[in-house]
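Below is the structure I would like to discuss, written out as C-alpha cells.
Of the protein chains in this complex, one is absent; all others appear in place.
Labels A, B and C are assigned to the chains in the order they are written; within every chain, residues are numbered from 1.
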Amino acid sequence: MITPKKNKEKYKTSIIVQLVTRMMCPFIIMFGVFLIVHGHLTPGGGFQGGVIIGASFILFAMAFNRQDGRDAVPSFTLKCLASIGVYLYISIGLVGIFLGYHFLTNKAAAIAPMGMFGELLSGGALFWINLGVGLTVAVICTELFYVFLEEERSPYYLENKKKLPYQRRWLDVDKDDSV
Amino acid sequence: MDLVFGIGASHLQVFIPLILLIVALMIPLIDKIDKRYRDPLVVLTTLMSGIFAVIVFLKVLSSPTHYIEYLVGYAWGGQKLLHSGQPIGIALRTDLLGAILLLLINAIGFLAVVYSLQYIQHDVPEEKHTYYYTLLLLMLAGMSGIAITGDCFNAYVFFEVASISSYALVSINGKAESLEATFKYLLIGALSSVFIVFAIGLLFNATGTLNMQYASQQIAKIIDSTPGSPYYPYRYLIFASLGLFIMGFSVKAAFFPGHAWLADAHPVAPASISALLSGLIVKATGVFLLIRFLFSIFGIHKGYYGKILSPLFLIISAITILSGSLFAIVQTQIKRMLAFSTIAQMGYILFGIALVTYNGLAGSILHIINHAIVKSLLFLCSGIIIYKTGIKDITDMGKLGYRMPVTMACFTIGACSMVGVPPLAGFMSKWVLATASFQAGMPYLVIILLLSSLLNAVYYFRVIAISYFGDPKIEVDKIDEAPKTMLVPVLILASLVFILGILVKYPYHGAALPSARLLFR
Amino acid sequence: MKKFVPAILFTVFAFSMIVVILRFAPIGDPHLPGYAGFDHSENTEKEVWEMTKEEVVQYADSVALHYNRHSPGDTGALDIITAIIFDYRAYDTLIEATVLFTAMIGVLSIIGTKKN
Partner (left out) sequence: MWIKMILYRIDYIVTVILFCIGLYALILKPNLIKKIIGINILETSVYLFFIASADVRLGPATCQWAGPSEISNAAEVAHAAAGHVPLVNPIPSALILTAIVVSVSVTAISLALAIKIYENYGTLDTRKIMRLKG
C-alpha cells in the first residue's frame, strides 16, 4: 500500500476508518478480480468487477490523503490503461477478421482455446474481453473520481471566492435569493 | 481493386467507425509523447475513413439490391439464422441512404478537421486541443455507426456516442454561455434518449426482435391483423412506440416544439463544430433515424398511420419553417442567424417526409445532402470571419467583402443556394419538393416554400449587402485573407454547391431517387 | 397557470401510456412476443399463442429462447447474460465501453485538470 510521503494535507479521517480501509482494500480488489475472471461462469463480468475495483481506489482516496492516491495513479497512466482495455477488445475482434471470419467472432474462429465447459479458461474470447472491459471500467471510475475532486477553478470563481456560498447545501439553493 | 471490392470491402463498413475509434483512443497518448504527430495522424485518419466511405458508397450503388449486409460475430457454432430467417446477433445493413450519409459524414468531417488545424488555435484553449480531436473523431465514429447499422439497439448506442461527444464539444471553449447552452442541449438530449429507449423496449416486446428488417415484417403482420386475431392487441404498443420514437427523434432534429436548444447550442460552439452539428449531427441523430424508423421499420408509406401523421407533420413543418425564418430575421449575430436558418431548413426536410410520397422523400433526401454541404460552408465562412476579425455582429461586417474576397464570395454562393437562386444546389432541392407537393395534390403548400424563400432572401441578402456595401465599423485595412488550410475546405464546399446544382441528375437520379425507392419497398 | 398546463399534459400522457400498457400480456405471461416471438419450430403445428408454457419453452422460435437454449453450446459461457453482452451482442458492448471513454474525455474537457 502507498504510505504518506510528502503531501501534508489537512484532511484526516479517524484511525478506525483508516485501519478498516487498509484491511478491506485488498479484499475488495480481489472480489472485483474474481467477478471479472469468472464473468462467463457466474453473474457479473467486466463492468461490475471494474466498478468494484474502481470503488476500492475511491475508498482508499477518501480514507487517506487524496494526493497520495493520485500520485499512485496519475492521469496519463489511467488514460493509457483505459485505451489499452478497449484495444484488447478491438484486437480480439480483429483477430476474427484476420482468420477469415467476421468481426468479433468467438467460437467458430477459435481465437482462444475453448477449454472444458465450466472451467476458468473456457468460453474462448469471453475471458479476454472481460479482462479488457474490466480494466477500462475500473480505470475510468477512478479517473472520473479524481477529476471531480481536483477540478480547475475558473477565473470567475477565483475572483469571487469569498462571496460564493460554497458551504451551503446544494439542494437549498433554489429557495435562496441572496446569491 | 479486386481485393478492395472483393474480400476487404466486405469488412469495410465495420472498419469505418473502428478506425476512427482506434485513433481517437490513441490521441491522448500520442499527445503526451510528441505533439507534432497528432495533427497529421488525425488528418490521415479522416482521409482514410473518407476513402473507405467512398468505396462503401460505390459498392452499395453498384450492388443490384442497393444494400449490403454484414453480420457481426457471424457463425456461432455454425448456425447463422433462426428458423424464421432472423439473425440472432447484430446485423449491419448499409442501404443507399445510409451510404449517402456515411459519405457526407466522412467527407465533411475530413474538411472540418483540415479547417480546425488553424481555427482552434483561436477559439479553443491550448490544453484542450487533444480532447477536441478525440471527441471530434468519436463523434464522427458515432455518426458513421448510425449510418451503417441495422439493429435498433445498436443504433441507440451509436446515437449516444455521437450525442455525448457533441455535448462535450459544444462546451469546449469553457465560456459561461456555452456551458449554459450545453446544459440545455444535454437535458433535451437525455430526454430524447430516454424516449428512444422506452420506444425500443415497447418495439422489442411487441415484435420479439431488435433487427430492423425483421421488425418491419412483424409490424406489417400486426397492423394488418383484424380484431380477434392474437396479433391485434399489440398494435397499440406499436402506435405508442412510434409516438415515442417520433418525439425522441424530432427533438433531436429540432422540429417545432423542441427546436429551442439548437439556436443556443449551435452558435456557441467553435465554428468547425457548428458546421458538423448543423450539417451532420442534426441529420444523423435526428432526421436520418426518423426516416429509417418511419419508413424502413414502421412502414408509414404502406398507409398505416398516414391519415394522422401526414397532416401532423405538415403542420409541424410549416410552423418550423416559418418560425425559424422569422426568428432568423431579428438576429444580430451571424452564427445565431445561421442556427435559426438550420431550424427552417429542417422544416423543409420534414416537409418532404410529411408528403409520404416517393418524390417528396427523394426531395427531402436531396435536401439533406445539399443542406449538409451548404450549412457547413456557411458556418466555416463565418468562422473565418470571426478568426480574422473577431466580428460576431452582422452590422459590423461593412466592406469585409473587399478585404476577404474569397471567403465572402464563398459565403455569397452559400447564401444564394440557401435562398434558392437557380443554378445552385439549394434551388434544386426546393424545386423537387415543390413538384412533389404538386404531385401529391397539395399545391397550396408551395406558398409556404415561396414565403420562406422570401424570408431567407431578407436575412441572407442583408449580410451580403452589408459586407459589400455597408460602412466599415472597424479598421478594415489591416485585415487580410485567411490561411490556406482554412480556405481550401471552404473552396471545396463552395465548388461542390455549384457542381451539385448544375449536375443535379447525379445526386437526384443516382442517389436520392433510388434510396427513396428502396425505402418505399 | 405555469404549473397547471404541464400537470394536465402529464396526466394525459400518463393516462394514455397506461391505456397502452394495459394491452400488454400480464406480467409473467410466456406468450409475450418479446419472449416467445411469433414463430414456431418445425416440430409442431401449433401456433405460439395456443401453446402452454412448457410447449412455448420447447417449440417456440425466438431470439430470447434461442439464447436460453443454445448459448452454452454457442459461446462456451455458463452465464447467459454474459454470453449475450460479450458474444451475441459484443459490438454493442464495444461501443458501450467507448461511451464510457467518451464520458471520461468529455468530463476532462469540461472540468480540466489542475496543472501541477
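Basically, a contact is a pair of C-beta atoms (placed from the backbone, for glycine too) under 8 Å apart; a residue touches a chain by one contact, two chains touch by 3 or more.
For clarity, every value in this text was computed on a predicted model and none was experimentally measured.
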Chains shown that the absent chain touches, full complex: A, B, C
Sole contact to the chain not displayed, among B:111, B:262, B:369 or B:449: B:262
Which of B:52, B:132 or B:204 contacts the chain that the document leaves out: B:204
Touching the absent chain when the full complex is considered, from B:71, B:101, B:157 or B:500: B:157
On subunit B, residues whose C-beta touches the chain left out of the figure: 153, 157, 160, 164, 167-168, 171, 174, 176-177, 179-184, 186-187, 190-191, 193-194, 197-198, 200-201, 204-205, 210, 259-264
Touch residues of subunit A, complete complex, unshown partner: 41-43, 47, 116-118, 144, 147-148, 151, 153-154, 156-157, 160, 163-165, 170-171, 173-174, 179
For subunit C, residues in touch with the removed chain: 3, 6, 10, 13-14, 17-18, 21-22, 24, 26-30, 32, 34-35, 53-54, 56-58, 63-64, 67-70, 72-73, 76, 78-81, 84-85, 89, 92-93, 96, 99-100, 102-104, 106-107, 110-111
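Assume only the chains that are shown with their structure count from here on.
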Between B-C and A-B, the pair with more C-beta contacts: B-C
Sites on subunit A at which at least two other chains make contact: 79, 82-83, 86, 90, 103-104, 106-107
Touching two or more other chains - residues of subunit B: 21, 25, 28, 72-73, 76-77, 174
Subunit B residues within the subunit A interface of the complex: 11, 14, 18, 21-22, 25-26, 28-29, 32, 70-78, 174, 176
Subunit B - residues contacting subunit C, complex: 21, 25, 28, 72-73, 76-77, 79, 82-84, 86, 88-90, 127-128, 131-132, 134-135, 138, 141, 145, 153-154, 157-158, 160-161, 164-165, 167-168, 171-172, 174, 179, 204-210, 218, 221, 230-231, 233-234, 236-237, 239-240
Touching residues on subunit C, where the partner in the complex is subunit A: 72, 74-79, 81-83, 85-87, 90-91, 93-94, 97-98, 100-101, 103-104, 107-108, 111-115
